[in-house]
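In what follows, a structure is listed as structure tokens, so that the remarks can point back to it.
Every protein chain of the complex appears in place save one, which is left out.
Showing chain A:
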């Protein structure tokens, strides 16, 4: 939740807009009983909307303001008022501290202290619940203080801040402070460890690079004899051993570092010092690693030649690809993927041909083809069709040829590259994937069957126009017959289908054309009250064959002497009062 402050959560609230909130806040703290009353009435409507989700602060404020309003009316004795104030204050202290409670009850005093509620308020609460009732003066004082506290802590800070938290998830947020602190400490520790490991990985790799570069220089000096700089020196062997040890301990971190710029992804500087012309073999559609650079890293890759490691490297390379790096980076990433896959390819092992890669792998590895295929498709780049081809060719259980073809075609459409059909002439009539295909197909169809042509192109045109304006359809349009049917069904009743020409799709729920932004726009001036005669439900009217006669007698006996239950009687009484 806190990781993504950018995506603000939308919350449903009871006020139609900020203006309504502001108005209620103004009126609540206006010290004018009439305005306060208005605000209280509005809050009664808010409670209707919120139901049991009413914010505690809103409810407490309303209760306390109600006390003040009744107090100022001068119609109640001080004893009445103490009771009213008392309940409002007790509820405030209890409810506001409730969320701070953990599994074990904590003293209110401490909880309140953490929230800047002074001790005397808590004592007032204790007096009201357990001891002698406080005087009206104390109650008024307490009420005034709490209202001020609520204004400071809740009302004035609400709806202005950038903080957002999910309504339902908040309960999970609350933890013991202790556990929170402990977790923080643990987090810090692991974080520290990680940074240290990263540092170590970098150091190891840099020393490897230095070693290799030295070897390369020497090799150049000796007039580049064939293959010699591939033989690891003593220093390099020691370095490789270190790397091996480290890589088995923290493989993740090692591979993470390896694919960073300056290692498997060469910097411009590195390329220059290795005499590599960066444009030499640069073909983003069929990437491959420059030979010298490949040889530069070969001892390391050979040294770490293990299925888990190679798999991890591949995964990492793909993952980096999916992060949409710059062209240089994505070229080298895909180049390394293709090299690894090529070196492991079936054909290579079958032919046993000495490749330039010089047998990176002694045995062919099982690289988890299905998963590789998925990750490959998940990280599209310019070279994806090429990589895909390599993978498909090499799979032990390749998907059926037509699936392969579809995959390749779709991926090349996605990467906007040309798809070169391996089976010679592409047959666009078979599969229609793009608008271009469709146009071609229609043109062809139109040529072959003249009668069909116009109709098809017409439907095609309408389809494309629907696509370009997808929102046009969003508004429901009732056909004349449906409208007539509905009107007919409603005729004679107060109900009608709204036939005003209103673009409803622009009006969200709760808004109608012409509605003002004024928060008082929904006030009702005149209203009448409907009294419903209480429909007394008696089960005697139930279908006779359902009721066992003996049940009847039991029911009768049950209410024996008391034909009406107490509740029913109360209801009758209250009903009678209405007349």
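One rule holds for everything that comes next: a residue touches a chain if its C-beta (ideal position, glycine included) is under 8 Å from a C-beta of that chain, and two chains touch if they have at least 3 such contacts; residues count from 1.
What we mean here is this: contacts and distances are computed from a predicted model.
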"Proteasome subunit beta", "1-aminocyclopropane-1-carboxylate synthase", "Polynucleotide 5'-hydroxyl-kinase NOL9" or "Septin" - which is the UniProt name of the missing chain: "Polynucleotide 5'-hydroxyl-kinase NOL9"
Selected residue (touches chain absent from view) among A:34, A:104, A:234 or A:480: A:104
Per the touch definition above, residue among A:124, A:150, A:392 or A:407 touching the missing chain: A:150
Option from A:193, A:210, A:291 or A:511 whose C-beta touches the chain left out: A:511
Touch criterion as defined above, residue of A:36, A:60 or A:255 at the omitted chain: A:60
Interface residues of chain A (partner: the chain not displayed): 8-18, 40-42, 44-60, 95-96, 98-99, 101, 103-106, 115, 150, 153-154, 157-168, 170-171, 471, 473-478, 485-486, 489-490, 492-498, 504-512, 514-515, 521-539, 541-543, 545-548, 550-551, 554-555, 557-562, 565, 567-568, 571, 578
